[in-house]
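Could you have a look at this structure, given as structure tokens, before my questions?
A single protein chain has been removed from this complex, and every other one stays in its place.
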Amino acid sequence: MRIRPQRLRVRHRRLAGVFVLLAALLTVGTAYSVATTRTGSAASGDPGAQIAQGRALFLQGCASCHGKAGEGTAAAPSLIGVGAAAVDFQVSTGRMPLAQAGAQAPAKRPRYTQEQIDALAAYVASLGPGPAIPGKEQYTPPKNADLAFGGTLFRTNCSACHNFTGEGGALAYGKKAPPLTHATDKQLYEAMLTGPGTMPVFSDQQLTPQEKQDIIAYITTVRSVPDPGGFNLGRLGPVTEGLVGWLIGMGVLAVVAMWIGARAKRAQ
Amino acid sequence: MTSEYRPTADGHASVNGRRAPAQVRRALAEVDERFGAATFLRRTLNKVFPDHWSFMLGEIALYSFVILLLSGTFLTLFFHPSSQEVVYNGSYAPLRGIKMTEAFNSTLHLSFDVRGGLLVRQIHHWAALLFVAAIIAHMCRVFFTGAFRRPRETNWLIGFTLMTLALLEGFAGYSLPDDLLSGTGLRIAYGVAESIPIVGTYVAAFVFGGQFPGTELIPRLYVVHILLIPGLLLALISAHMMIMWHQKHTQWPGKHRSNDNVVGAPFYPAFMVKTGGFFFAVFAVTVLLAAFFQINPVWLYGPYDPTQVSAGSQPDFYIGWLEGALRMMPNPETNIAGHTISWNVFVPAVLIPGLFFTAMAVYPALEAWVTGDREIHNICDRPRNRPGRTALGVMMISYFAIMLLAGANDLISVHFDISLYTTTWIFRIAFLVVPPLAFFVTRRICLGLQRHDLRTAHHGYETGRIVMLPHGEFIEVEQELPDDAVARMGLEYRQGPAPELPPPVDEHGVRAPHTRNPLLKVRRALGTVWYEPELPEAREIGHELVPQDAATPGDGRPGGTEGQPGGH
């Protein structure tokens, strides 16, 4: 069929308009989503929107214990001044929101996405200044981190609660120092920085970011270092070793002795 | 094919009618000419050894000791017992670059750079755990079967000394690598030494060569660990074995078994091969544990630093009870005239162990005094037949078990979700309440088991078959026990009731000794622990059940040998 050129041009012009609109929407939308992907605590998107989102989430999931403006109640402490890092730690490890009151908030599956956590963190940070969420370059140990120095720092400051290799330990009043086996680099940094629960606070002036990186490098290396001696029996030391020695060692030998001394089978 | 012993035509005894080959006779004659060995060999090779598995627990200890000597010698070729500081530059990356003692450094080198080094280290440590565990199990067996009675009292004391030396040896051994865990234990040892009244600071300063940590302790522990204590152990183990060899082993009661014989298998070749096989079994278990179960991973603990410590720090189990005692103890301390007595340390770490260990050492003498038993005993007691002794043994075990568990109270707190201070209180109360309870419960259980044995021996065991008699009555068929089953019960070796007291005033008007002598009163009072009430089943049976070929019952009644033939 023959098409008259004028009509074609008009159709193209109209379609072109559609395409331009689509392109513009795509461009803006992509730019928006890229711009709102966070690496730092400062929301590079619209900070106001994030804080508002955070406030909404806060009122829904946190205010019943922490108060409508985070001022604290009889059930939970004030969050004014705890900072974004503390929120990121508590919520990303699933400790908060608390499922039931007890001596200590246990880690569990996180209830919020990272975007929601960031919003909550931004909101709480807006209540009062506190430690910010560390940047990736802050909490990621470099390739040449001083493992051994990190180990020394760990054993002086951390192992008394968390055990030699971070298997966890007992505290008083029903609390425990949790195992460090599944903590991410970021969570380790934030825990040191904010001192969750009854854990002491190790500020960046006391333990510099570099020293914290060395500790993180040590923890993450040692928890995945192979055990050349065999099953590590929980890395809990002589208690589990003694159990194995008695139950398996003496047990097997007692059975062998019983075999040796058993009555011989008579014919017929 | 069984061996038949028949004389040859010219009257010489031999196996299967053939004499030993000339070469064997000649070789034996050569040795015999120089050493007079043949007569000894004749007695020795035919020695009969009883065949029960519970008699092999001491062998586990003996063979573990051999393994410790072998593996330990290998370790001494690589370990440097020096407190000199070096910078680590070896295979284990997380420690590279930090300062540590040469002792720790050489241990890491041995573990990561010497082929078989880690295996031998782990064999050595697992063998040490088995060594002490076997000693304890063996000691319990000897205790519960009464094998420490005359003529074996000396061997009990030697064995007790061996146990104490083994504990010290193990402590010295695991402290040698100078890692954070064992170093914490040494710090505690220094504190315990300091708590001794009057001489404490001097003891600590002399043993450690000054203040803690000092540079002298590791080399001194090394000498103690590879020379002094092994030498003593070798000498005492040899004495222990020689005495046992000469006195012959005890045996369980049973058919054909009496106080005057030993029933079992001959030493050569059966027992030799059995015990040789068991040595390889002990070795195999130790090596397989070392292959697949990590023990004492000192690289994870790090080198010792007096400003560092870890949660969940415990010593090896044989010292773990001491740790538990230190944790349970409340905190009394007295200050008199410028001097401090640390009861909070001295009582759990020195007094209580001292009391318990002394009690263990003197127990045979105490039991002999209370029961007045001077017989030779070559038959093992079944624990149920001696309720007092068994209950005391269980009580002592429960004390140590509570202390051992208390030593792990922080791990128990974490893994069973019990508040930390609550665990301390639970163990404090358990220490006071559980052992006496264990005593009473064990005693009742033993008496119940005795009554069951007596009933079964007299009436037979219940077969579960119900039969109707012609006149309509239903009975359960009871099957008489075979002779050897009754013999194995050892009913004639029961403790029995306390002997009758003589009348307080005899026919001449003289007051009996037991009313005047306080020591005899104490003895009588203590006797209530050992003697049992007269059981109704025993009264019913009387003496029917004493087997024909058993020796005269040695039921330990006091009064020496009067009225009874000598117990040989």
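The first chain written gets the first letter, and so on, giving A and B; residue counts start at 1 in each chain.
By our rule, contacts are C-beta pairs under 8 Å (C-beta built on N, C-alpha and C of every residue); 3 or more make two chains touch, one makes a residue touch a chain.
In this section, contacts and distances are computed from a predicted model.
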item	value
Chain excluded from display, named as in UniProt, from "Pyruvate dehydrogenase E1 component subunit alpha", "Cytochrome bc1 complex Rieske iron-sulfur subunit", "NADH-quinone oxidoreductase subunit J" or "Protein-methionine-sulfoxide reductase catalytic subunit MsrP"	"Cytochrome bc1 complex Rieske iron-sulfur subunit"
Residue among B:Pro213, B:Gly302 or B:Gly320 touching the omitted chain	B:Pro213
Candidate in contact with the missing chain, chosen from B:Ala147, B:Leu176 or B:Met329	B:Met329
Hidden partner interface residues of subunit A, rising order	149, 152-153, 156-157, 159-161, 169, 171-173, 175, 195, 197-203, 205-206, 211, 225-230, 256, 259-260, 262, 264-267
Chain not shown, touching residues in subunit B	1-3, 5-7, 11-15, 39, 42, 46-48, 91-93, 111-119, 122, 151, 184, 187-188, 190-192, 194-202, 204-216, 246-248, 256, 259-266, 269-270, 273-274, 276-281, 283-284, 287-288, 290-292, 299, 306-313, 323, 326-333, 335, 338-342, 344-345, 348, 376, 378, 409-410, 420-421, 424, 568
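The rule is short, and it goes like this: only the chains that are shown with their structure count from here on.
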item	value
Distance from the mean Cα position of subunit B to that of subunit A, given in whole angstrom	50
Contact footprint of subunit A on subunit B as seen in their complex	51-57, 60, 88, 93-98, 111-112, 118, 122, 126, 129-130, 133-134, 137, 180-181, 274, 277-278, 281-282, 285-286, 289-297, 300-302, 305, 307-317, 320, 407-411, 413-414, 419-421
Residue numbers on subunit A that touch subunit B, as the complex places them	103, 146-149, 151-152, 155-156, 159-165, 167-174, 176-177, 218, 221-222, 225, 227-233, 235-239, 241-242, 244-246, 248-250, 252-254, 256-258, 260-262
